[in-house]
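Here it is, the structure in full.
With one protein chain held back, the other chains of the complex are shown just where they sit.
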Amino acid sequence: MRKPRSIAPAKGRLAVLVPGLGAVATTLIAGVEAVKRGMGKPIGSLTQMGTVRLGKRTEKRAPLIRELVPIAALEDVRFGAWDPFPDDAYASATHASVLDHALLEQLRVPLSAVRPMPAVFSPEYVRRLDGPNVKKAPSKLELGEALREDIRRFVRENDCARAVMVWCASTEVYLEPSAVHAELGRFEKAMAASDPAIAPSMIYAWAALKEGVAFANGAPNLTVDIPALQQLARKQGVPLAGKDFKTGQTMMKTVLAPMLKARLLALNGWFSTNILGNRDGEVLDDPGSFKTKAVSKLSALQYILQPELYPDLYGHFDHQVHIEYYKPRGDNKEGWDNVDIEGWLGYPMQIKVNFLCRDSILAAPVALDVALFLDLAQRAGMSGIQEWLSFYFKSPMVAEGLYPEHDLFIQLTKLKNTLRHLAGEELITHLGLDYYEP
Amino acid sequence: MRKPRSIAPAKGRLAVLVPGLGAVATTLIAGVEAVKRGMGKPIGSLTQMGTVRLGKRTEKRAPLIRELVPIAALEDVRFGAWDPFPDDAYASATHASVLDHALLEQLRVPLSAVRPMPAVFSPEYVRRLDGPNVKKAPSKLELGEALREDIRRFVRENDCARAVMVWCASTEVYLEPSAVHAELGRFEKAMAASDPAIAPSMIYAWAALKEGVAFANGAPNLTVDIPALQQLARKQGVPLAGKDFKTGQTMMKTVLAPMLKARLLALNGWFSTNILGNRDGEVLDDPGSFKTKAVSKLSALQYILQPELYPDLYGHFDHQVHIEYYKPRGDNKEGWDNVDIEGWLGYPMQIKVNFLCRDSILAAPVALDVALFLDLAQRAGMSGIQEWLSFYFKSPMVAEGLYPEHDLFIQLTKLKNTLRHLAGEELITHLGLDYYEP
Amino acid sequence: MRKPRSIAPAKGRLAVLVPGLGAVATTLIAGVEAVKRGMGKPIGSLTQMGTVRLGKRTEKRAPLIRELVPIAALEDVRFGAWDPFPDDAYASATHASVLDHALLEQLRVPLSAVRPMPAVFSPEYVRRLDGPNVKKAPSKLELGEALREDIRRFVRENDCARAVMVWCASTEVYLEPSAVHAELGRFEKAMAASDPAIAPSMIYAWAALKEGVAFANGAPNLTVDIPALQQLARKQGVPLAGKDFKTGQTMMKTVLAPMLKARLLALNGWFSTNILGNRDGEVLDDPGSFKTKAVSKLSALQYILQPELYPDLYGHFDHQVHIEYYKPRGDNKEGWDNVDIEGWLGYPMQIKVNFLCRDSILAAPVALDVALFLDLAQRAGMSGIQEWLSFYFKSPMVAEGLYPEHDLFIQLTKLKNTLRHLAGEELITHLGLDYYEP
Partner (left out) sequence: MRKPRSIAPAKGRLAVLVPGLGAVATTLIAGVEAVKRGMGKPIGSLTQMGTVRLGKRTEKRAPLIRELVPIAALEDVRFGAWDPFPDDAYASATHASVLDHALLEQLRVPLSAVRPMPAVFSPEYVRRLDGPNVKKAPSKLELGEALREDIRRFVRENDCARAVMVWCASTEVYLEPSAVHAELGRFEKAMAASDPAIAPSMIYAWAALKEGVAFANGAPNLTVDIPALQQLARKQGVPLAGKDFKTGQTMMKTVLAPMLKARLLALNGWFSTNILGNRDGEVLDDPGSFKTKAVSKLSALQYILQPELYPDLYGHFDHQVHIEYYKPRGDNKEGWDNVDIEGWLGYPMQIKVNFLCRDSILAAPVALDVALFLDLAQRAGMSGIQEWLSFYFKSPMVAEGLYPEHDLFIQLTKLKNTLRHLAGEELITHLGLDYYEP
């Protein structure tokens, strides 16, 4: 028996703070309220429904994750939000049209109570949106200070013991890391100078970290993928996770590509198209935001397939990802993938996948798990990048010098073995020769 | 550093003996001949093209499997076959229409040299086929002895040092384990009495095991899934593997179901249909053979999804598998899957997969790997069921009391960690906290 | 200007009598009630929303069909029904789950008022169903007389001027025409003797015709495809139409096959599978009922493609139709078609169609149009088979010696030119040379 890690108990309330009170956030909040009232199940959430196998197959030990490690209870969660539109969570959820009208009616009271704080927002970074519920301040640094004040006030007024922040807002325009991102001092100076390289999402992340609040990035923005904020996280001892919630087509891709790799089937081409009609689709209709997303979506195949190891199999494939704003789809999202593969002696085969999914329905449990696992990490004294949460992200953050793991099943093994490790249980290797050789 | 296992070197020739010289076997044989001549690549084969990552990600060690452990070289392989049709491998491959005519022409000489020995065959067990190249003997025991004599002669005439047998023939009618299968003595008595419970595939397996030749079952037949033959394998110290090569739709299913399970998406229904037009399809058009196949195909979901652990998610799904003989498809096989799933709060989504695959192209490298890994196992002193080869089978054999692992990625982990174990390398757990915590 | 046909005006109420108060009938009735209240549009109905182009393209004359010929108004329709289950239309519609609960609630009063009369029913003819609301009588002839009394009473009590009957009940087991069907006298004797060759649907049709009520067959049953009842229709001067409402996959097939034929693309194979989870699916899970349906579904391709004229193109295709009962689909129906075609010099191509449709949503407007057009035909003095209504049926009835037209567009031309003919307008040939040559 290994020694379990010391983890502070999940006592008191947990503030879950979300920039962006749109489809994902309201589906998350409404869902949590519904689950608390027994009106629905938190399907898709490992923290709520997942188990971990422990020991040998013959032992039949498989406790719930939330019994193995101390996860905050849903009853203790309080949601806070910022958004450039002043709609409360009820109005925003109604507009998003993800959840049935009848369900939202039953949750009208708790949802109406979630009113967004004025946002740090500028249409320069998200060109297809604009709204009036926006903070004004002389500089980005002062905007950041205003967010810190929001965090402190929310925690105080809601009597919370701890907080985490999860970015659930739109995709910002593409930014590359530059000099001002390289070091914390320069970053803060650039904030003071309102440098255009400082995107709103960075201001939120900075505010969270300064307040000792763990931060997760659900969008493909650069945000915390910069040395300055990673330094700050380590300095403050808070965990980070990101980036870009892995749902829909990319989730599917990080499952099918590992199948090809497992069986060493060659890849000639992978053509992906998405149609979606929600605000996310509208935002991505802007080329600036689309580029951010596309870069995030395109990298998975390279990392999974390792063309440097397998030049004959994966050295020359054509990978395309298209995202099209198509209004009739609403919040439903539809992916169509065509995968051109080759088997034995190069004979061609094709896989076509049509995934009729729902964006926010897939994202909400991911956002919940990320929030609750970050809180766990913080109580376990883990700071900086939480690579074991790669499972939830299209572009997993990793330590410098490491390649990210995109394979959903490697990610799951990493997550579950990390939980076993925290609980002092044996890691699972699936070797299993001991069943056969005494 | 762990201690590597002692494995005898792969010296001398290896006889690969295949009951069934049809599409799969001829695609395998032609492919090996083509690869030896540099006319094609053994895509899909881990023994030929696969690597294993060793150590930490930062070490960048990923040798070829065949450099990590001693796999027999293709140059040393000699193919022998039995078939009720007297066509040689060239004629049979031409009839199967899997490989291009031009390629077969270039391989006419080596393929024509592979002429099938008379088969142990009866249309009672495969109702849609019949052929003249069949052994006659007073009893099934004597048929078995004739096969043993075939094996010894083939090994002798081809100057082979070792042999393995891989069943590549058709699916037999459905049989349930019965009293005559329960113990070796009764089994051999039943052979002598030509009991109908003794299927031809069992006679082949018995002959192989008696000769100390490892046996793998590429079809869903009962064959070695019976105590009598498992006893014999242990007694003789030879490895066994099976059953039913995992290709096409079931391979896909054991990838998508783990995705659902990983993300805890609920399953309402999974409708699978297959169209195929080759001899395999014709055989499966017989309800007796279809039942054998269907039982093999239906079990994967139950084992992967664990409804007993997740009754809310996987307690009530409708799983259907249809296989239709549709001549225009030829050896190409097409699967269509419709998967009805549920996410957060029970909202429904659908996944549709259309897999335009090629049966024998997917099966050939599987058959090759199974043959070569069985030979490795035998040289490593591993006998009885080789669960680490589950990766290749629709219905993996396991020790009594264990549930089989159907998840392709758990199977791959098992296979690769077994190779690491044999080579004395550290097993990989993907924990990886050491990259972050000194 | 041609002379219009003399048609009696649509004065007074029209009884629409439906054997079978299941999903199709309740969707029809609820829809008509919703449309009357402005709560929905009768999408899919030519009598309600269709137009007919008249004259030259440059004239821009395109009146509504119901303005061109005198169609009964929805306000004048009264629905009567028979069913072996005693549920009223509200309860049955709720159970069918086709229409939203909220809509049904708003229509609870009119729907609850439609209570089924006891049915002529026997599980011998529809094996997967049974119910208590069933007529008892010493013979099938007396059952028929009881239905006639039902018709007279319904018309009287609802103060109707005219009536039509539309079979909306389940598919009966397969029956072939036999001696007792060949002539009216023998048919009625067989009714008196309760001959098994007299199916319930025939008793309904007989009762309708005897009462001078037009009859349409929405299912693939034999019913009025027999000389005895066709004689009766002519004798009584009432119109007949059938059989098997064309919706979903067959509608699609009678569109795609004409495309192949138009362009002379060859057909190698057409594989169709359907998944559906409603009572219709359950009934078709019985091989007897399935055979009836399959025969109806298989004939379309032969008639459209004319292999006798085009042996090279259509002489040798493999056509399969599968219907699978798959509960997760509910009343939604999903068709998957794979069509293997050949072009120039025989090069192969494939068309795959996935139709996510809704059975009753497609059938309801068809049932409405058939009812209203039959009433029109009767007022126009047209009796016997109404071939111009082929548009609505999978197996169109035709005069002896004629082949049926299955091509949806030929059927539409036939329907529209019949309407033009009735209205005394020029038929349209699309020649159009007069736009170019003075």
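Odds and ends about this structure:
The first chain written gets the first letter, and so on, giving A, B and C; residue counts start at 1 in each chain.
Everything below uses one rule, namely that a residue touches a chain if its C-beta (ideal position, glycine included) is under 8 Å from a C-beta of that chain, and two chains touch if they have at least 3 such contacts.
Quick caveat: nothing in here was measured; it's all calculated off a predicted structure.
Which of C:165, C:241 or C:266 touches the hidden chain is settled by the complete complex: it is C:266. The residue touching the chain not shown here, chosen from C:43, C:113 or C:193, is C:43.
Check A:174, A:303, A:336 or A:436 against the missing chain and you find that the one touching it is A:336. In the full complex, chain A makes contact with the omitted chain through residues 268-269, 271, 273, 275, 317-318, 320, 322, 324, 326-329, 334, 336, 338, 340, 352, 354. Annotation for chain C: contacts to the undisplayed chain at residues 27, 31, 34-35, 40-46, 49-51, 57-58, 62, 99, 103, 251-252, 255-256, 258-259, 262-266, 309-310, 312-313, 342-347, 349-358, 360-362, 364-365, 382, 384-385, 387-388, 391, 398-399, 401-403, 405, 407-410, 412-414, 417-418, 421, 427-433, 435-437.
Operating definition for what follows: only the chains that are shown with their structure count from here on.
Inter-chain spacing, taken between the CA centroids of chain A and chain B, is 39 Å. Distance between chain A and chain C, defined via averaged C-alpha coordinates, is recorded as 52 Å.
Multi-chain contact residues, meaning those touching two or more other chains, occur in chain C at positions 354.
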